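Missing here is one protein chain; the remaining ones are kept as they sit in the complex.
Labels run A and B following the written order; every chain starts at residue 1.
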Amino acid sequence: MSEPLINASGLCLERGGRQLLSNFELQVGSGELVLIEGANGSGKTTLLRSLAGLSELGQAGTITRNCEQLLYLGHKFGIKLQLSPAENLHWFCHSQGLDPAGINSALDRVGLYGYEDVLCQSLSAGQQRRVNLARLYLSSGGLWLLDEPFTAIDRDGVKALTQTLIDQVAGGGSVVLTSHQDLPLDVPLRRVILGATA
Amino acid sequence: MWSFFHKLGSPPWMYRISGSILSWLLPLTLLLLAVGSIWGLLYAPADFRQGNSFRIIYFHVPASVVALAAYYVMAIAGAVSLIWKMKMAEVAMKSCAPIGAALTFLGLISGAVWGKPTWGTWWVWDARITSMLILFFLYLGVVALYQAYENKAAAAKACAVLSLVGTVNIPIIYKSVDWWYSLHQPATIKFTEESTMHSDMLQPLLLMILAFYCLFTCSLLLNMRSELLRQGAGTNWVREQVLARRGTKGATDAV
Partner (left out) sequence: MKTAPLLPFLRASLRRQLLLAYRRPVDTVNPLLFFLLVVTLFPLGIGPDPSQLSEFAPGILWIVALLASLMAAEGMFRSDYEDGSLEQLLLSPQPLYLSALSYVFAHWLLTGLPLTLISPLFAMMLQLPAEALPVLLASMALGTAVLSLLGSIGAALTVSLKRGGMLISLIIMPLYIPVLIFGSSAVRFAVFGNDSQPQLLLIAGMLSLAIALAPFAIAAGLRISVDAG
């Protein structure tokens, strides 16, 4: 295996006066799918945010990122309700340095064909989630950090998303995700369980 | 050099060192304050124009000078905490704000008390007092911002940024208020531009300024110590401190 895409060593996380992780080690190489599990409040979200570089408060240890492209999808969808899906993704592409030419096909793949120009406020919660997930089809390769990507998605959507994760991993990218449900397809994955030592 | 930096970042070390500094600095401060006050209030000659009422400058001027200096101490501590992520600098910055606000308040109150016999009114929109008032607001802003954050680590960083912004602005604010005052200057006596002070008056003033700097340092250290204890609640070194304190009270106290 070549150099890991992301390497966290000696990571200690503290939030609200509570020690969530101490001396945590995680290396994610290319082609790996890592599922982070743990009870509510065990620090899954904080860990993902730390890996993304959004959270530095109460963090000790080192995180080195070695990836061209990093995509983080959190609890918040990052979608403007007053903009259409296409407009939302347009800004996203420019901000992440991605090619906006793929927007239509990405929306097509999440089942939003025909909704490109409808304002997001008229979409259902699940459809808004799909706009959020359409980002995955715009940025293949690199590292994906996905926080609970399966919430608010119907059963077919979960299957399609899982297939996307498999494709991403097969294409040399890697995925770190948190989820409360098991993946529906048989995927070779590595489980990391948080809170086992506490 | 680096080992010193590391020690500076360690709460138990800082707690111990600040304790030993305070053991001599606190008496020294009290002595300076007592000597300066007695000298200034009783022995310095009265001003030929204002009589005895001028003596309040022995509190007003030191409080104002140190209040402004405290803002810079706070901002420098804030910058250090942001750049080198040094915990101790955060503690210093956080502890500095209320002291600075109190000193500024003292400066404002003593200015008002001074204004009554001098101008015949408690409040005058004089350049220096107005700047002082704005400095007071700047301090209150930092304190309020710190209080508003639930996450105290974020609060410290936010306050560090705000105090740095304030540092850039203070000279601009002071200059603009000076300019504003010179434009609207009323025809009454130009009183804050002191004529050259007689050295008999100046010497106690300098002593009082020194005393106020010491007072500020003492308050800062005391405030930092209590903050260190609060943040370290539950850690071993704090437990040791508490146990040691109990031990000195005698064996009658059951643990």
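A few comments on the model shown:
As a convention for this text, a residue touches a chain if its C-beta (ideal position, glycine included) is under 8 Å from a C-beta of that chain, and two chains touch if they have at least 3 such contacts.
All values reported here derive from a predicted model rather than from experimental measurement.
The missing chain, though absent from the display, is touched by one residue of B:21, B:46 or B:161; that residue is B:161.
Contact with the undisplayed chain is limited, among A:87, A:108 or A:148, to A:87.
The missing chain lies against chain A, touching residues 52-57, 68-70, 72, 74-83, 87, 90-92, 94-98, 119.
Although one chain is not shown, part of chain B still touches it, namely residues 82, 134, 137-138, 140-142, 144-145, 148-151, 154, 157-158, 161-162, 164-166, 168-169, 172-173, 175-177, 179-180, 183.
Heads up, the rule we're going with is that only the chains that are shown with their structure count from here on.
Averaging C-alpha coordinates per chain places the centre of chain A 48 Å away from that of chain B. Those residues of chain A whose C-beta lies close enough to touch chain B in the complex are 16, 57-58.
Per the touch definition, chain B reaches chain A in the complex via residues 150-151, 153-154, 157.
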